[in-house]
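Have a look at the structure below before the remarks.
Of the protein chains in this complex, all but one are displayed in their positions.
Going by the order they are written in, the chains are A, B and C; count residues from 1 in each one.
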Amino acid sequence: MGPSIANMTDHAALPQAVDPLDFLATDSLLSETEVMLRDTVRQFVRNRILPEVGEWFDQGIFPKEMAKEFGSLGLLGMHLEGYGCAGTSATAYGLACTELEAGDSGARSFVSVQGSLAMFPIHAFGSEDQKQQWLPGMAAGELIGCFGLTEPDSGSDPSSMRTNARKDASGDWILNGAKMWITNGSIADVAVVWATTDPEGPDKGAVRGFLVPTDVAGFSAPLIHRKVSLRASVTSELILQDVRLPADAVLPEVSGMRGPFSCLNEARFGISFGSVGAARACYEAALDYSLNRVQFNQPIAGFQLTQKKLVDMMVKVQHAMLLAIHLGRMKDAGTLATPQISFGKMDNVRTALEVAREARSILGANGITTEYPVIRHMNNLESVYTYEGTNEIHTLILGNAITGIAAFS
Amino acid sequence: MGPSIANMTDHAALPQAVDPLDFLATDSLLSETEVMLRDTVRQFVRNRILPEVGEWFDQGIFPKEMAKEFGSLGLLGMHLEGYGCAGTSATAYGLACTELEAGDSGARSFVSVQGSLAMFPIHAFGSEDQKQQWLPGMAAGELIGCFGLTEPDSGSDPSSMRTNARKDASGDWILNGAKMWITNGSIADVAVVWATTDPEGPDKGAVRGFLVPTDVAGFSAPLIHRKVSLRASVTSELILQDVRLPADAVLPEVSGMRGPFSCLNEARFGISFGSVGAARACYEAALDYSLNRVQFNQPIAGFQLTQKKLVDMMVKVQHAMLLAIHLGRMKDAGTLATPQISFGKMDNVRTALEVAREARSILGANGITTEYPVIRHMNNLESVYTYEGTNEIHTLILGNAITGIAAFS
Amino acid sequence: MGPSIANMTDHAALPQAVDPLDFLATDSLLSETEVMLRDTVRQFVRNRILPEVGEWFDQGIFPKEMAKEFGSLGLLGMHLEGYGCAGTSATAYGLACTELEAGDSGARSFVSVQGSLAMFPIHAFGSEDQKQQWLPGMAAGELIGCFGLTEPDSGSDPSSMRTNARKDASGDWILNGAKMWITNGSIADVAVVWATTDPEGPDKGAVRGFLVPTDVAGFSAPLIHRKVSLRASVTSELILQDVRLPADAVLPEVSGMRGPFSCLNEARFGISFGSVGAARACYEAALDYSLNRVQFNQPIAGFQLTQKKLVDMMVKVQHAMLLAIHLGRMKDAGTLATPQISFGKMDNVRTALEVAREARSILGANGITTEYPVIRHMNNLESVYTYEGTNEIHTLILGNAITGIAAFS
Partner (left out) sequence: MGPSIANMTDHAALPQAVDPLDFLATDSLLSETEVMLRDTVRQFVRNRILPEVGEWFDQGIFPKEMAKEFGSLGLLGMHLEGYGCAGTSATAYGLACTELEAGDSGARSFVSVQGSLAMFPIHAFGSEDQKQQWLPGMAAGELIGCFGLTEPDSGSDPSSMRTNARKDASGDWILNGAKMWITNGSIADVAVVWATTDPEGPDKGAVRGFLVPTDVAGFSAPLIHRKVSLRASVTSELILQDVRLPADAVLPEVSGMRGPFSCLNEARFGISFGSVGAARACYEAALDYSLNRVQFNQPIAGFQLTQKKLVDMMVKVQHAMLLAIHLGRMKDAGTLATPQISFGKMDNVRTALEVAREARSILGANGITTEYPVIRHMNNLESVYTYEGTNEIHTLILGNAITGIAAFS
């Protein structure tokens, strides 16, 4: 640096220093309580997840015990009211997702599935009995839930699902079908399964949600193997062969695709925040590495090409955080609209994936192992990019919202 | 669109509608006063600039009369206190920049140069006499100022400037040198000229700022011709040949590069907001065009490829607006740091240029004329991308801030 | 550079030096004759176009006299056989396009329109009388042709054209309609106009081509003003109001959209080569500028950020040239398929636009005037990107070719 540039930062009038890890001082947008809660989760991630998650990823496991630790911390169904749930703001829940996913997308996925996809529909659409039966144990992490919507041939177009529920003469429901890519499936105590009903029946073919205890006859949930992404997370098929459920196994308060889509909205909101965490972790790892890796007699952070990458990553992380907080505030104000959630899910995950890939390149050969967190995040984000609505589906949801023209098919 | 997707937006729980022109409802972040002020400027741009600016651009002119209209509206030195200035918040000033640049980057440049580059240093570093002499007339648009820092061979590295000021025996200053790419140069009444002093003199070679009345002997400001960008703006050289100024022509309260850099910070802040306006105007033009242009029997807004472009543009505009407002709030809180301003200038201008290019492509052949605003904005933004610190310089300022390593040279 | 890297290029075994302007030695793929021809055109561009084209662009003119100079050089209908045409290979014609567009896309457009869009259909689909009447004068540049396909509401979907031709009782054709964005329209002696015929008539509504002398009653060709792109080129509307033509004004040997599409193929082939020229000119201007522009005491070409831009541009230019030559060889071998031409048009123009934009940024403030060629090329390429099939249309043509699924609408 020549002396001329030294002057460039010699202004009396303005503060010069910024926090490299919070460049735009987004912390100033949070309340003290939010910061405290965020820091608690961050500390938990540092103590309980980061030291082990590389191993979990390598071995392809997620320790079921973590559920209770999440529960103790109040992370499960965190923004729901009552039934043992913490009842925080949506923003606070989002910030917890950020910290969890700074650990691993698998950990955040666990919490999202438990809270937003399994507990939320019971809380929003369940009977009082259903709530009493399931929610307290789920909030404590003693019971695990999963969410069965996607099928092998029905992903972006979920209403093409084939899983069906028919009532037999006894009034029981009989479910048949298969669900795919189900987080927590093999360790779940209860599965929220969405199925189409008999077109001739009282529900006229509408999709309904069912609470399926996983020990019921005809239900199985084999693990999906050979994953390179979300390896520290349980992913399963759900197979339902003449699964018989009592009449009251259905979620009484919702009918139609509004049910699962409401859940997806909840989960997508959490992903908007969560993905920032993965991005931030990659940026921090790359910044740290580049300051310590010396080539040509200087830290590689001093090379313009590397510095530009670091800046690009930082800029993206900051944009993502600003966006997430904005969405959080709107959700808490009750003004957040569905397409705005799609904006957050689509854009923050895309951004996080870009950051992870850039970070990977900065780490050089060291970037290909799980000794460093980056390639793990990079692979995890491939799932996050795809699940809960692919980038394309959200693009078309946004396109629909701005043009008034649906272009899905 | 199949019926399945129709359902995708059939949630009872959440609002579904968004404003295509304010997708994330960023207006909700503004006060009523700010919205009112913003709308006033927007209306002014609609009435006085948009109907004519295409012609101005074609002919390569900027009508000097506009200065007084800007003055009447209170736009000149808008966020300064006293001396006939409006004394608004920084955020309000930023929002005005957004609206002006939604008209044309030339109009915003006029206001930036007058307020942030010419009036600001007089206000911040001038003597009471200097303030009284110049500021009220400049606030009213009756006097025009310009800012002479850049030189033909000294752009990104301004402290390599050759323009110099020496004191002669009489105590007068004698200025020699040339400045380049000076907005408003040929129509200015006063030029704020930065020059190096005699290394052997009392200022020990430090850069000082001088108020140069443009009718002084030895001063000339020829127009720069053949521009394709900022054609509705006056761009000039400043030539100083033995320009003699009285001893009190110097700005007394600043010495060194801190002077011009403080001004640049002010202007860059305004650009962070302004560029959002250019981007928004391009997005709106493209959205409007795509909804009305029919090919293959449907509005092109209905094609996935076009819809993705529209979404990308909208996303970028919204990010840019969120960022600008965040920076505005920090500036008003007195917490905004120099590198954060660089973030805003760098990123929002880059983004605006991307949006303009994308919009250009949507307009097809119609996009190549000034009948539509897009190609005008696209070309204007090339100047905005370059001036007040190139993308590279700001990248390295940010890089320095996060790594602690200066990599400018 | 440290001594270690010095060694990095100290190999005995391999040549080390490359030509920065032909990095991959693509010249080695050309025959001596081709190089000679190419150099002749290059010299002509240097002598006759480059010294003046900035002025032409500024003033928005293309001197009609250039037509004869192109004719003398053999550039008009260059790859056609007989009738005064040069009869070169397609590759040779392509190389000439590269050199012309290194001058200005307007010059190349003139030659493309004259040779590929006006002379080609007469040559391919005309009667012997038509050929004799028009081709020799057109080859010499004494007569100018234009091509009327696009209409105000019919661009990407040309078969939706409204211009129509009906036979009246006398056997004459009566043409009505309007064409838009017609290069050379206002200076043409003859317009090749495509029109739909009477659905009830002998042509059953098929599109036919007509040779319309521009001095015929009812024909006018007003200039299109306010262009920012292709300003050194004549662009016009064609207005046909009850234009009466003799029965033999129709091109006898073609019926249907095959006619205009054959012409487009010819022109698109030329654009594949031409756009490389514009890209190369921008790269060379940026390389030259960056080697001479000193900031922070060194040529900016020595900064990593600038060097990366230069490398990216060079890489793109070389890829584009390799591709163009490959397409040329296939065309000469008679194996070039329509989708391969779309590949060349789409990809090389996109690439050229990217190179031009990158080059613009390297030139800093100097890059915004026509004193340097870059911003002129950048704006020209916006037209080239759009005309002869937009990027989107070609994407979908390629998509159709690889998937077997047409997704145009």
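Quick note on the criterion: a residue touches a chain if its C-beta (ideal position, glycine included) is under 8 Å from a C-beta of that chain, and two chains touch if they have at least 3 such contacts.
For clarity, every value in this text was computed on a predicted model and none was experimentally measured.
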Original post:
Out of A:Thr197, A:Thr214, A:Ser383 or A:Thr403, which is the one that touches the chain we can't see?
Top reply: A:Ser383
Original post:
Out of A:Ser127, A:Ser255 or A:Thr370, which is the one that touches the chain we can't see?
Top reply: A:Thr370
Subject >> Hidden partner chain, touching residue among C:Asp58, C:Asp104 or C:Asp347 >> reply: C:Asp347
**OP:** Provide the residue numbers of subunit A that touch the chain removed from this figure.
**Re:** 54, 58, 150, 153-157, 160, 180-181, 224-230, 294-298, 303, 305-306, 357, 360-361, 364-365, 367-371, 375-376, 379, 382-383, 385-387, 390-392, 395-396, 408-409
Subject >> subunit B residues that touch the omitted chain in the full complex >> reply: 2, 4-5, 296-297, 303-305, 308
**OP:** Quickly run down the residues of subunit C that touch the omitted chain.
**Re:** 1-18, 20, 23-26, 28-29, 124, 157-160, 256-258, 261-262, 265, 287, 290-291, 299, 301-304, 307-308, 310-311, 314-315, 318-319, 322-323, 326-327, 330, 335-341, 343, 347, 395-409
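By our rule, only the chains that are shown with their structure count from here on.
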Original post:
Are the two sides of the subunit A and subunit B contact the same residues or different ones, given that same means over half of the numbers occur on both copies?
Top reply: same
Original post:
Measuring from the mean C-alpha position of subunit B to the mean C-alpha position of subunit C, what distance in angstrom results?
Top reply: 37
Subject >> Where subunit A and subunit B are represented by their mean Cα positions, the distance between them in whole Å >> reply: 40
Original post:
In subunit A, which residues are in touch with two or more of the other chains?
Top reply: 2, 4-5, 303-304, 308
